[in-house]
Structures are given as C-alpha cells and as structure tokens.
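Read the structure below first, then the notes.
What follows is part of the complex, with its chains left where they were.
Chain IDs A and B follow the sequence of writing; residue 1 opens each chain.
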Amino acid sequence: MFRIIGLFLMASLGLIPACFAQDPGGAATLASNPQLPVDYVWVLMCGFLVFFMQAGFAMVEAGFCRAKNVTNLMAKNTIDFVVASLVFMAIGFAFMMGNDYRGLIGTTGWFLHGSNYDVSRYLVFFWQLVFAGTAATIVSGAIAERLKFKAYFLYSLAVSAIIYPIYGHWVWGGGWLSKIPFGLGHLDFAGSGVVHTVGGFVGLAGAIILGPRFGKFCKDGKPKAIPGHSITLAALGTFILWFGWFGFNPGSTFSAHQLRIAVIAVNTNLAAAAGAAVAILLVFAKTKKWDVGMMLNGCLAGLVAVTAPCAWIEAWAAVVIGAIAGGLVVLSVYFWERRGVDDPVGAVSVHGINGVWGLISVGLFADGTYGLGTTDGPLVRGLFYGGGAGQLIAQVIGAAVCVAWAFTLGLAVFKIMDKYFGIRVSPEEELKGLDIPEHGQPAYPNFYARGN
Amino acid sequence: MFRIIGLFLMASLGLIPACFAQDPGGAATLASNPQLPVDYVWVLMCGFLVFFMQAGFAMVEAGFCRAKNVTNLMAKNTIDFVVASLVFMAIGFAFMMGNDYRGLIGTTGWFLHGSNYDVSRYLVFFWQLVFAGTAATIVSGAIAERLKFKAYFLYSLAVSAIIYPIYGHWVWGGGWLSKIPFGLGHLDFAGSGVVHTVGGFVGLAGAIILGPRFGKFCKDGKPKAIPGHSITLAALGTFILWFGWFGFNPGSTFSAHQLRIAVIAVNTNLAAAAGAAVAILLVFAKTKKWDVGMMLNGCLAGLVAVTAPCAWIEAWAAVVIGAIAGGLVVLSVYFWERRGVDDPVGAVSVHGINGVWGLISVGLFADGTYGLGTTDGPLVRGLFYGGGAGQLIAQVIGAAVCVAWAFTLGLAVFKIMDKYFGIRVSPEEELKGLDIPEHGQPAYPNFYARGN
C-alpha cells in the first residue's frame, strides 16, 4: 500500500524516468508482426464505436427523464467519462492490467508512463478505458434526477479507479476468477458482467441509498409512471447504443484475425431484435398498448445479455438469449418498482439483471465451435452441448461474485458520501429541477414547459 | 412448397443437425486466405454504418412529421428493423442468397443453420440484413402518421421475407436479371434498385391505399404543406444517412482489396452535394426562400441515385448524376402531390424515383475503367463511353421489373391487410395523433404543443 502511494507520488512528480525499453513509435512492434495493422485498425475503430456509446447513454437517459433535469443529465453523462479517462489513466489501468499480484490486483502501469509508453500498451489502455467509461455511465441512469452533482465526480472516480478495474482484473487481467477450476474458468467475452452487471449493481446501491424521486410512489406505495421528456431522444440513444455495441462485442476479439467476428456481429444484432420484440409483445399482451420505452429497454437488455456469450453461440441461441432478456427486463422493472426502488431509466434491470443472465447463458448455450481467441486450445462448451455443468458453475460463481462486489462497494461509496455531505439535493431543488440550482442553465429556455 | 414448410418446421424444432463441414470458428477460412481479415474489417465496419442509417431514417422521418405522432414514428422505425432481423434470418436470407432454383429464388440457409453456420456465410448475412432493414424502413416514411401499428409488423415481414430478398436474388443472388443478355446483365452496384426503388415503390403502394392525411389537401385538391416538427432532427437524420452511405456504397465492394473504394467514397459524397445544391437553388428560383427540407431531400436523392453507378463512374459524372437527382426530387414531389398522393417525407421521390434514375445512369455514364470487382473480367461501359446501348437496355429492363415487382407486391400486401383488419387508424386517432391511442405515451410530455 505504501509502495503504491509512493509510486503515485513519484510518478506524479515525474521522478520515475521514462524507460524506452518498450516501443512508443511502433516500428519495432510492426517489424515483430507485420500482420498487426489490421488488428490495430479493428481494435481502434471498435473502440471508437464504444466511445460513441457515451452519446447513446446520454440520449437514452435524457429521453427517459424530465426536461427540468436535462442540463444536469448532460453534465453528468459528460463528466463521468471525463473523470473515468483521467482516473483510469492514472490508477485504474494499473490495477486492472498491470502485473498481477496474487490473482487480486495489477500493480504496474501508473499514468501510462515508463515501460507503458508503448503502442501495444496504449492500445490495450484505450480499449479498457472506453469500457470503464461505459461502466461508470451505466450507474448514472439509476440515480438520475436527485443526486448532487459533486457526487458524480466521486462515484465516477470510485468506479473507474477501484470497482471496475479490480473486478476486471479478476476476469480479464489474469486474476483469480479467470482461473477457478470449473469449465475453462469464469468467462465473460465482452463484459456482460465486467461492465454491465458492475454498472447496474452499483446503480442499484445508489438508487436504494438515495430513495425514490418525489412523486414516484403513491402514499400506498403504488408506483406511478414519470414519463420521460422525449421519446425521440430515447430512440436515438438506443440506436446509437446498438451501433456502438457492434464495436463492443466484435471488437472484444482484440484481433481481426479471428474471423469469428462475423458471427459475433450477427449474434449481437439478433439478440437486440429478439429482446425488443419480446418486450413490446409482452407489454402489449398486458396493456394493449405498444410500449416504446419498454421495447427500447428490451432491445438494450438483449444486447447486454448477449455480450458475454456472443462469441460462443450460434444465431438461433442469440435469438433465444435475447428473447429471454426481453422478458426478464419487463419482469425486473416491475419487480424493483414493487419493492420501492426508483430506477428512472431501468438501468438495474437492463444492465444489472441481464448482465447476470448473459453470464449464465454462456454455461448453457456455448456450442463448442470456438475457444478463447487462439487458433488451438480448448473450446467453450455449455450444458446444452455436452459440456457438463462445469462451465455453468464457473459462470454462476462469477456472476455471484460480480453482484456482491459491485453492490457492496456501491453501497459503501454512496453511504460514505452521504455521511460526509449528503448526496441528495434538497426537496425544493428536486421539485424545481436540478438545472437551475446546480448549473444555472435550463436545458430548453426557448420553450414553455409543463408537467411535474 | 411443402418441402420448404417442412424444412421450416424441422429447423425450428432443431431437428436438422448442425453440420460442421463449414467453418464456424474461422480458423480454416483464415488459413485458406490470410488476406481476409482486412476484408472482414471493411465489410463489418461498413455494415455497422449501414445499420446506423436506421437512426438516420428515424430522425428524418420524425423531423418531417408532427410532434403528435413521434412516439409512433420511433416505434415503427425500430420495429421494422427488429422484424427484418428476425425474419430475414429465418427465411429471407435463404430466398436471397441460398442455392439458386432456376434463376428465381434461393432455397437454402434457413435460420442460418447447418452448413450456414460459417464465418463467411454470417458475414454475407450481416451485410444483406442491414440492406433488407433499409428497404423496410424506407417504406415507413411514405405511410407515416396514419397507419395502424400492427400493420408495420406485417409489411416489414413481407418486405424482409419476400419482396426484398426475391428481387435481391434476381440481381445479386445469381438470379435471372443479372444474366439478361444485354451489356453485362442488369447491374446495380450498391442497391439503387434492390434497396431504394423497392422501398420507395412499396411505400407508394401503401400511400395510395391509405389515402392522404386529413388536411393534406384542400377541398379543391390543392396540396397544403404540413410542416414537420423539427428541422433539427431532419438535418441530423440526413447527416447520419450521408455518413451511413459511406458504408452502403464503398462497402458494397465486399472487399478492401478493391482500392476502387476510394473512388466510390468520393463519388458518393459529390452526388450528395450536387443533389442538395440543385434542389435548394431550384426551389429558391421559384419561391425566393431557401428551402431546407427540399435541400435535405435533394442530398438524399443524390445519394440514392449514385448508389447504382458509384463504382463505375468518374467524379464529374457523380456531380452530374447527383445534380439531376436534385432536380428530379423537386419535380417528383410536386408531381405526386398534384396527383393526390400524400407521402409525408418524400420517400417515393427520394428513393423510388431516384433509384430508377440511378439504375439508368449506369447505362449512360459507366466509363469502362472498372468491372465487376474482379481483377480481370469485362469492364462496365455505358452509352457515353462507347459501350453502345446494351448496358442501358439492361438497366431499363431491370428498373422496370423492379418498379413493377415492388409496386404490385406492395399493393397486394397493403390491400390484403386492409381487407382483413383495416390498416388506417380512426379519424379521431389521426386528428389527436397516434401516440396516445396506440402507445399510451406522448413523445414530449414536458412541452406545450400547438399546430394540427
């Protein structure tokens, strides 16, 4: 611990000399493998798409919330990625992808300095950064319309410095979860757990500690709908997220030489479609209305669920996994509402619950046609394809650890902040909307507003 | 027929064993051609851009329609791609790209199962799927603001299961139109006909059967403008479409080893610019107003028109083709309006008419510098470059077949639906807007609305 703090201080003071044993210019790396350019293009382009999901989350959240809080929503959807970028560069990346310490944490690579000033390290950093930023921004949906702005700085810092990278180290950085002796160890191809379950359950912790918005529940505890201010933005955001997911999932091969990327792209798309279809039909069966908000969340739920298994399944399984996700998201939204949890955009249901479902589905549907991204090596095989229960057990363990880790640390972060400065805005501010008290700017000053 | 139904049932019950003669993992495909990764990256990235056009169509349509119908517009612009994804996977892809039966239809590849569980087949599927989804969503603009929501499920199904894939088979799947004995057979590089004319003329059929919206025509039959609710969204959507078209056209080489992609990108852009310039100047000459809506449609018209010829022409020809498209779209909008056809976003003029113009332009401007995407083989040459009338005849035949096919089947689909359940919403619903009766959600509950 002291060693880490000491390194921070030295690094931030520039006392650690940059050591160029590595390859910052890239010529030596290219010479060692002339096939790399296409992989760099693939990873970077997919990473750019994942970055663009920030815009998608911002639009979905704005669409599902009220006009009086939109300046605030834009502020926090930007600031979470800003904080994540800086903090993940300083600390988070080292915890996640640095040299492993007893399967628990990485310990090298602070500030991308020294031997990390290297084209291949920067490439890994870029990829992991856009994922860390996604985890951070998922949280914000669950705690929308009532959290103080400065709390966003702090929870974003906690997610991108600690919660995401340490759990990420366990699964993707060579840590213990990837090595548990069931199946091929816990597997999460593109982050149903590492990104989405983490984000969703930190969000659940925040939503519980904050309590519901005014007007969300009647005196008898019955939930009331608080309609968002723009279905257009919600739909635009969903399309942007769907688009970005084509980077998120196929790009997670980290190599264009895995032609399996074509299968991954198809599976990603089919799960989204199936999730949307089931969600809208299910609500229609109950209410006789074609519920657009639920359809959009069904689409996102399918995407979240297919994120873990997308590389190891066939197209029809993607449809099944997505369809189940579309059902789960509807049930989950009702479930949390009945328990008094107010999650304005459904982030817990979309990302938290369906992230868990995605992890488990690997242990069921993985069909033994693809392995761990190497040309030889073992193939991933779930229960339905004669793989026995091993992989399924590994998936359930990983999902349980993920939920426990994210929810516990989320509770701790929000509790501590709440104790020190009170994380909820005042009732007057909440009723008026956060835009003017926190930011001095209404989002739409040229239009007359109405509604609560 | 019985055989097909039987195959469906067997496939859906999982009775057809997956046969792995093909290559689901991709290692064998890579070994057979180590150059493939860059082609996969190219096709997938371009396909992702084409997918993103769904967001563009949604925004353009929302922008050009009224606020009271926007929830409905978002619902249908999502559901058409959802339905297309599922149906094209189940049936459409097999009709389009399966083994050819007498030049008429493909007959293998249901549910992407069996020997189609293969990286290269999935790649082709992904590409054709995003095209099928585009055709389906084009229709929705022409029939906006008055069609019952459940009719979207059904016409999307018809377009993505039958209308698009069968015509697509004739042109791109080895079918008869690609082999007619004029020029090099009917040619449509990226789908002016297969996607845009098909979508536009199915839309025309729908608009005719539905009839005009209330208030579109005065008692004397004179058309009135019904302004859309957001020029911002219309412009945003147009930019997204323009962006997506850089996937649509250059990606249609299906190979990055065709360096002609640089020429295709330039031509695509120039046609868009020329179309926009001519449309806005033409309307200005008549009205002395700089008409933004028409400029945006002129831009899209240029893009549609250049889609068929983009690979076979020089930059100046792209400008000419786009400029003519910009003029055509203005004339066409007036033409259909005068005939009592109400096409809220101009989809028939942009996609239908200019798709035809694009097909024909191949027979005029193809300059004999590029062929059919192979290194040797014949070059495409039109009338102006000494190619004689052969290619032009092939183009006219194809365009005529395309219009007849799309319009006839469109009429049939909408007629049959209308007969069974009446496809138009009630007058009360139309006047109030579809959002609340169909979906229970206004799009913008926090703003006061006005206008019709």
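Convention: a residue touches a chain if its C-beta (ideal position, glycine included) is under 8 Å from a C-beta of that chain, and two chains touch if they have at least 3 such contacts.
Computed from a prediction, not measured in an experiment: that's the story for all the values here.
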Quick tally, homo complex: 2 in view, grand total of copies 3
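The criterion applied here is as follows: only the chains that are shown with their structure count from here on.
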Centroid distance [mean C-alpha coordinates] between chain B and chain A, Å: 33
Per the contact definition, I'd like the list of chain B residues that touch chain A in the complex. 14, 18, 20, 24-27, 29-30, 36-38, 40-41, 44-45, 47-48, 51-52, 54-55, 58-59, 62, 70-71, 74-75, 77-79, 81-83, 85-86, 89, 111-113, 117, 119-120, 122-123, 125-126, 129, 149, 230, 233, 438-448
Quick check: in the complex, which residue numbers of chain A touch chain B? 35, 38-39, 41-42, 45, 49, 66-68, 227-232, 234-236, 238-240, 242-243, 246-247, 250, 256-263, 265-266, 269-270, 272-274, 276-277, 280, 287, 289-293, 295-296, 299, 314-316, 319, 367, 369-371, 375, 444, 447-451
